[in-house]
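Complex shown without one protein chain; remaining protein chains in place.
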Amino acid sequence: MIRFVAARAGGALAVLAAISLFVAFGIRLTGDPAVVLFQGSAPSAEDIARIRHALGTDRPFLAQYAGFVAGAVRGDLGTSFRSGQPVAGVILERAGPTLALGVGGMLVALAAAFPLGAYAATHRNALADFLIRVGSLLGLSFPNFWLAIMLILIVAVRLRWLPPSGYSGPASLVLPCVTLGVILASTLVRLVRASLLDTLGQPYMRTARAKGLREGRVVVRHGLRNALLPVVTFVGLQFGALLGGVVVLENVFAWPGLGQLALQAVTYRDYPVVQGVVVVLALAVVLVNLLVDLSYGLLNPRVRVSS
Amino acid sequence: MTRRTVLVFVLCAAMAVGAGGAVNAQSPAGSRGRSLVIVQGQDPQNWDPIATFLLSWGMVGCQIFDGLVDRGTDLKLRPGLATSWSTSDDGLTWVFKLRARVTFHDGEPFNAAAVKFTFDRLLGPEGAKGPQQGNYKSIDHVQVVDPYTVRMVMKVKDPVIITKLAGYGAMIVPPKYVQDHGGAYFGANPVGTGPFKFVEYRKDDHLTLAANRTYWGGAPRVSALTYRFVPEAATRVAELQAGRADIAQGVPVSQASVVKGDANLTLLPVGSPTVLEIRFDPSKPPAGDVRFRKAVIAAIDVQKIIDTILQGYGHRVSTFQSPLSFGNDPSLKPYPFDPARAKSLLAEAGVRPGTDVSLSFPSNNADFREAAQAMVSYLGAVGLKLALAPVEQVTYFSDVLPHAKTGPIYEFGWGGWTLDFDNTAYLLYHKGEYWNPVFTDADVEKYLDAERTTNDQRTRLKAFQSLDRRLYDLAIDFPLWQSVNLWGVNKRVEGFAAPPDDRVRLLQVSTR
Partner (left out) sequence: MTAAQAVSGPLPQARPRHRRPIGLRLTLFVGLGLVAAAALSAIAAPLLAPHAPDAADLGARLLPPSWLRPSAYPLGTDAIGRDLLSRIIYGARVSLEVGVLSVAVSGIAGTCLGLLAGYYGGWWGELAMRAADLQLSFPFILFAIVVIAVLGPGLSRIVLVLAVTQWASYARLVRSETLAVRETDYIQAARAIGLADRRIIWAHVLPNALGAVSVLATLSVANNILLEAALTFLGLGADPSIPSWGGMLADSRNYIQTAWWDSTFPGLAIMLTVMGFNLVGDWLRDLLTPDTA
């Protein structure tokens, strides 16, 4: 077990190093932040040279990258080109809203997906099952920004129940989390249903029923627990993609999170922030994947990776 | 089961931590009293006046800071922190008399030392890190004459220096505060002499200002301002409709009827000095042939586009400047719409029907995006197959355009802030300038030179008229329209005038 974790930790570090290198290199292919600072005017060559020197982007690539790595291991992710603030502080400040959005959305999705998926599986091919499956398809068919704008128009503008956007308290969390939750739930419902259908037909389930356990207990105790495996897999696989969807939602809801930060930083070629955000996000994804793999071993002994 | 409960609990805790960081709830209009909420699309992220050129800075920054010279909604210059000024005969020295009994928001006195500090900072190493310094290179240094008089010594004569002193970079900053806290802190916690003072700021979320009761121009009638940064236009309009915002910047034309149709809202259109055009890159065939260029121009019905897609919110122009600009020739009529002539010109130029051409443009301009799609149809009608190449905005202006990576046709927009065609014309038509990597013409250079080397406005005007004519005949670009910006305002706001330069002026504004 220790060897397993240690090996994975080593791999994770390698992944982080590779990603930071790719990002640092890739973002420098796409335009000069010195020039971008002059948006709205026309810079002279000396203006650009002066700014490039002040930002440190006139040094060779490896020197810049080495500087970034040296700082990163100390916890110093550099200083934003645009705002002059330390990147680590900026990221910490923005992590809260994104965390709230992601976790809230996931909770909404789970709260909807498990009951609905279970109901659909246990009433297979009934009308309810059909409606739930069609409903889940609806959630998959409209882009996230469209769902978000529709919710804003209906709930915030017509009904005036909630604020349309912004990060200002529990009420403002509802619309973004529900939007994200609906989208996630659409896939999760189908996963839960499919997994439950698999499990409920297994011989050991017949045994459980034969033992006299109530159907509900059987479903929940054994069925849903086994459904956790594909759900967890899904979360692990989709975590990275989730971040992409969060970018759009944060944009529509004016949500001051990491998604917005990343988008703006890339748009304005704020290299230190881009590098810092990508490394932090990659770390999060790697950690989540590690947790998923570990839980695999716990949830399904057959899959335990032998060294 | 226990494991799952623990997991759920952990998740809820994480959410609570995240949500707990949220700030005061926004409130519907009724409960806001004498405070205003303004939504704008961009957060410039740094409130230090030397750090940026963005228009979105001006919307906020001009509440916090003042310059020696001020610009009104009519775009005319008037005294700001300087009550009067005079210049020497050779134009290399300016003397400014400063306003007395003005204090910064942190209590420091405004005086000549503060002005000197500001310009030393702007022209020194701190300013070298930002884009504003380049605008003020004509200044050599500033001297204190007495506590309320400064002398500005110039390196070269600069006829537009007074205009530039109303710009961001020249806004006066508090010496003690900046020295005590440093530039980075100052950029996130700005202090100035303006009508509103800084209260708090959360990046990409909101910024709160409170009224400065001791403002030298009189206390504002509004008690507090909250700016919210909402990048998506549809959401900004939703905020207006829901009554949670009082003023919205950047209402897209597509939503104009929504705002007009709302009983609580008013739509305020205002013409800006920004003009849009499409330009040709003569190094990419067939744009090198003047007949092709004239054909493309004749094929597009710009007036129809303005009337329909822009819903009339745009003014036709014949040269790349607004009617307000000095150098504009009203007698020059815009290019006529003539598809038959377009076809014959193309035949003359040997451009076969079905030829592919491309139009590059920044993808974020929603109005132009629609106009471009209409152009596909217009050019298709005369036998040209137009492909559209939308490029992400920052990439477009910082990489694609200056390095001539566009197709034969591309979009360009420019704000002529000096209201004098020289600034635009030189950057666009002089050989090798930043925005003009390819085009050059001997006559154009001649006229540019003529208008630049004299101070006699009559001579300059004649040079401009010749320049306008020559550009018209060359058809190197096709000026389309002068932009009209749309602001949405809640009817509880009184006295708000939509600013042509995006600098919101709120001193006279009150709430019902």
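General remarks:
Think of it as A and B in the order they're written, each chain with its own count starting at 1.
Simple rule for what comes next: a residue touches a chain if its C-beta (ideal position, glycine included) is under 8 Å from a C-beta of that chain, and two chains touch if they have at least 3 such contacts.
Quick caveat: nothing in here was measured; it's all calculated off a predicted structure.
Considering the complete complex, the chain that is not shown touches A, B.
Among A:V69, A:L107, A:A128 or A:A194, only A:A194 touches the chain left out of the display.
Within the whole complex, the absent chain has one touching residue among B:S377, B:T440 or B:T459, and that is B:S377.
When the full complex is taken into account, the listed residue touching the unshown chain is B:V258, out of B:A242, B:V258 or B:V317. The omitted chain makes contact with chain B at the following residues, 233-234, 252, 254-255, 257-258, 301, 304-305, 307-309, 363-364, 366, 369-370, 372-374, 376-378, 380, 386-393, 395, 399. As for the chain not pictured, it touches chain A at residues 11-12, 14-15, 18-19, 22-23, 26-27, 29-31, 125, 134, 137-138, 140-146, 149-150, 153, 187, 190, 194, 197-198, 201, 233, 236-241, 243-245, 247-248, 251, 259, 262-263, 266-267, 274, 277-278, 281-282, 285-286, 289, 296, 300, 302-303, 305.
The rule is simple: only the chains that are shown with their structure count from here on.
The centroid of the Cα atoms in chain A and the matching centroid in chain B are 35 Å apart. Chain B makes touch with chain A in their complex at residues 8, 11-12, 14-15, 17-19, 21-26, 28, 45-46, 48, 51-55, 128-131, 133-135, 183-184, 187-188, 202-206, 228-232, 234-235, 238-239, 241-244, 392-395, 397-399, 402, 415, 427, 433-435.
For chain A in complex with chain B, the residues that touch the partner chain are 30-32, 35-44, 46-47, 50-51, 54-55, 79-80, 82-85, 90, 93-94, 96-101, 103-104, 106-107, 145, 149, 152-153, 156-157, 160, 163-173, 251-254, 256, 260-261, 264, 267-269.
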